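A single protein chain has been omitted; all remaining protein chains appear in their positions.
We call the chains A, B and C, going by the order they appear; numbering starts again at 1 in every chain.
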Amino acid sequence: MLDHILSILIFFPALAAVLGFAVNKNSIRSYGVAVATIEFVLALWLWFAFDSSVSGMQFMEHIPLVKAFGINYIVGVDGISLFIIILAAFFTMIGIASLGETKDIKNMIVTLLFLQMTMVGVFAALDAIVFYLFWELSLVPMLYIIGAWGGPLRIYASVKFFLYTFTGSLVMLVGMLFMAYFYYQATGEWSFAILDWYRLILPETFQKWLFVAFFFGFAIKVPMFPFHTWLPYAHGQAPTIGSVILAAILLKMGTYAFIRFSLPLFPDASVYFMYPIAVLAIIMIIYTAMVAYAQKDIKQVVAYSSVSHMGVIILGIFALNVEGITGSIFLMIAHGVVSGALFFLVGVIYDRRHTKYMSEFGGLASVMPRYATIFGIMLMASVGLPLTINFVGEFLSLLGFYKQSHTLTLLAGMAIIVGAIYMLSAYKKMFFGVVTKDENRNLPDVNKRELVALIPLTIITIWLGIYPKVLLEPINTSVEAVVGLMHEKSLTQEAKSRIPNLTKDAEVITNSAENTVENSTENSAEEAH
Amino acid sequence: MFEAIAFYLFAFLTISMFYIAVTTTQALYALSALAAGMIFISAFFFILGADFLGAVQIVVYSGAVMALYAFGMMFFDTTREIKEKQGNKAIILGLSIISAILVVVIVGAPIIGNNITAAYPVTEGAGNVQEVGMVLFTKYLVPFEVAAVMLLVAMIAGIVLAGKKMDLSLTLMSEAEIMMMKEEDKKVHL
Amino acid sequence: MEIGLNHYLVLTTILFAIGLVGVMRRKNLLMLFFATEILLNAVNISFAAISHYYGDLTGQMFAFFVIAIAASEVAVGLGLLIVWHKKHNNIDLDNMSTMRG
Partner (left out) sequence: MELFLYTALFSPLVGSLFAALFGASKKTKMAGIIPSALLGLSLISSFVLLVSVLSSGETVHVEMMTWMATGDLYIPFGFVVDQVSVTMMMVVTLVSTVVHVYAIGYMDHDKGFNRFFSYLSAFVFSMMVLVMSDNFAGLFIGWEGVGLCSWLLIGFWYHKESATWAANEAFIMNRIADLGMLIGIFLVYWNTGTLQYEQAFAIMPSLEIDVLTWMGIFLFIGAMGKSAQFPLHTWLADAMEGPTPVSALIHAATMVTAGVYLVVRANPLYDLIPSVGLFIASLGAFVALFAASMALVNRDMKRVIAYSTLSQLGYMFAAAGLGAYWVALFHLMAHAFFKALLFLGAGNVMHAMHDELDPFKMGGLNKVMKGTFVMMTIASVALAGIFPLAGFFSKDLILEVAFVENHYIIYSVLLFTAGLTAFYSFRLVALIFHGEERYKLFGIHPHEAYKFMLVAMSPLLLLAIIAGSFKMTYFEMVTKLLPATEYHVHSSLTYWIMTIGTQLFVAFAIVYAYKKYTSRDIKVPDGTSKLENCFCYKLLINQYYIPRFYEDYIVKSYRELSEIFWTKIDQKIVDATVDGIANIFYQTGERTRVMQSGNLSTMLKWMVAGTVTLLSLAVAFGLAARYSGEIKIFLSGLGV
């Protein structure tokens, strides 16, 4: 069973979702919780069985789909993707468990289970086509969730979300096809397997073009400035569970793909585009934080804060060294937990008052002390207080990028200031002061069902803030392999100097890569040029 | 010389007949002009030595098709003037001429380029009908049979389509009756 | 004054143009059928002419099949036309707008 655990993880929720149509409406909730719990336990088992000293892919499965074009069903997991898969399983579980009174709850749970399939699929896929398939499929359940259970502007928001991200991924698809074609040119065989692509050394100009093509797909998903405008709408209109999954997992696809595709495939282009992307990331950090400060709707504040934090993740990725990339992966998980929790929290108050405007609240700290406490912990995690999960990621990301540029890091570090500004002022508006509105006087505090989601998230937030080593170790091993590969593959002098040389891993890479393939690639690339 | 005169004469006649056919408001005139034009076209076939084709043209077009139209027209109220809104004539004319020229260029290009050789050269000493028969029943046998079936299908289709409610005649019915019939139709559909 | 292929081609051009004018200009469906016949015949002439000048029978064969198709088209088309007329009491093109997008 362990040999096929990834396939089981991917297709079990989908199968369960199909069967879910036949389940009685009254028992669908427990059915959903059961399925998601099994899935989560399986994911934990995956972690348990995972060997963190191995840098390469584990639990690989390989089934040819279209032999003539080298399209295979390949899945595998390494330290980079492992925890995001677990996080996806975790969020689906607590998401379903804490689902409030929802119309068409059956459809919702079935959709969530489908969504889980696509999420796990994206992070486990090692074939570009399979990856693309899950990447696009993930849009469909989300579109449905926003469109069917969303707020008044839900149609606009969902269509915008769908079309925007879809457009980006089409450009990415072109890049993938070209990449496969290039592989064909170099080796005489078609292949969409990412691990095969890793062995290709592309000439710099090709790298740049392909990097840009992939960048569009990823950047819109992240979303990077100036492609971020779909996000506030999507978050603003989506139901709580939609926002949670969107913020916690779906956004991570973009940043994950940067690490999986852009960096190892195009090391020179990554170095070449490092500064422009860093500048974009800094604009993201500061600009969206300021926009968040101007919001009147608490959910929008959290949404924009999401964008701001994603900027730090991008910055960490383009630090191009072990510290930065490890930090950014950790921050992905951290941000997933924290912003997921924040969206849950916003959902709690929305369920009670059916408004998200901060001006409607005030003085909630005395009415709902437990809620205020959990919100406060998450707020502090969001502003990156040490010993919370976010700090580790932010610290490492910024630390990593400091190696590349001092000034830009100084600017990016503004994140900790501007983040504090909007978060604290939002908290002040909602929780401090005296209760002014009568409706707020008798609000019930968080109930058990909500605590099911919030308590584990709080525990994780603090636990991983104090003891991040459990995650950092496997992540570190895989990231070292990626960085080593990048250093090995890079052509330009600048890239060689920017990407640190990790000798111990470099040897392994050289052995595995076939020099002949590389040479022929280079030759044909020259001809094509 | 004779050929030239014949060509120009029939060219003039065909063009004018067809011109009348597309411009006249009277359906009957159009029908007559079209039938005449068809017959004149068969003259070209004869000039070009395609005797069989010429004969078919007369039989099928001037005979069968025109008769069909004539029968068809009996159903319609041909005396009724149909108002035809007209768009921009320049566009219509321009588009027609350009596309006609393009069609001819495309069809004629390989010939002008002298790149083609005859796939089924005309057999010396045999009449046109014989030649056609030989090609038609060897190389084009299958298409020929298919065409035959198609004609059969078309015939049946025509009968079925036109044969519904043959007992009614809109031309003879009054407006009120027609309206009533339509109402009933709607009810059935609902 | 030798009549060459070009003469025929010019003639068919003119006839084809007339046919197209008919197609676009007429609003009476019956007239539209007439115009279609003209188009087909124009092409038939060019087939026959090319066949003649190149000593190749293929052109004639095509013309033959075109005639066959034209005949069946008329049969079916006319049938449809009659049904339409029975339903709507006219055969005006402008009234056929159920395909408005």
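Everything that follows uses one rule, which is that contacts are C-beta pairs under 8 Å (C-beta built on N, C-alpha and C of every residue); 3 or more make two chains touch, one makes a residue touch a chain.
Quantities reported herein were computed from a predicted structural model and do not represent experimental measurements.
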Partners of the unshown chain among those that are drawn: A, B, C
Touching residue (missing chain; options A:73, A:184, A:209 or A:293): A:293
Touching residue (missing chain; options A:398, A:453 or A:499): A:398
Residue of A:4, A:62, A:428 or A:441 touching the missing chain in the full complex: A:428
Contact set of subunit A toward the excluded chain (per top definition): 160, 163-164, 225-230, 287, 290-291, 293-295, 321-323, 326-327, 363, 365-366, 369-370, 373, 380, 383, 385-387, 391-392, 395-396, 398-399, 402-403, 406, 409-410, 413-414, 416-417, 420-421, 424-425, 428, 431-434, 466-469, 472-473, 475-476, 479-480
Those residues of subunit C which, in the complete complex, touch the missing chain: 20, 23-24, 27, 93-94, 96-101
Interface with the undisplayed chain - residues on subunit B: 87, 91-92, 95-96, 98-99, 102-103, 105-106, 109, 113
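The working rule: only the chains that are shown with their structure count from here on.
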Touch-based graph of the chains, sorted into line, ring, star, complete or other: other
Centroid distance [mean C-alpha coordinates] between subunit C and subunit B, Å: 5
Distance from subunit B to subunit A - Cα centre to Cα centre, in angstrom: 66
Mean-CA-position distance for subunit C and subunit A (Å): 62
Subunit C partner contacts - residues on subunit B that touch it in the complex: 1, 3-4, 7, 11, 14-15, 18-19, 21-22, 27, 30-31, 34, 37-38, 41, 44-45, 48-50, 52-53, 56-57, 60-61, 64-65, 68-69, 72-73, 75-76, 82-87, 89, 92-93, 95-97, 99-101, 103-104, 107-108, 111, 116, 118-122, 131-132, 135-136, 140, 143, 147, 150-151, 153-155, 157-162, 164-165, 168, 170, 178, 182, 185
In the complex with subunit B, residue positions of subunit C that touch it: 1-3, 5, 7-22, 24-28, 30-31, 33-35, 37-38, 41-46, 48-58, 60-61, 63-65, 67-76, 78-83, 85-87, 89-92, 94
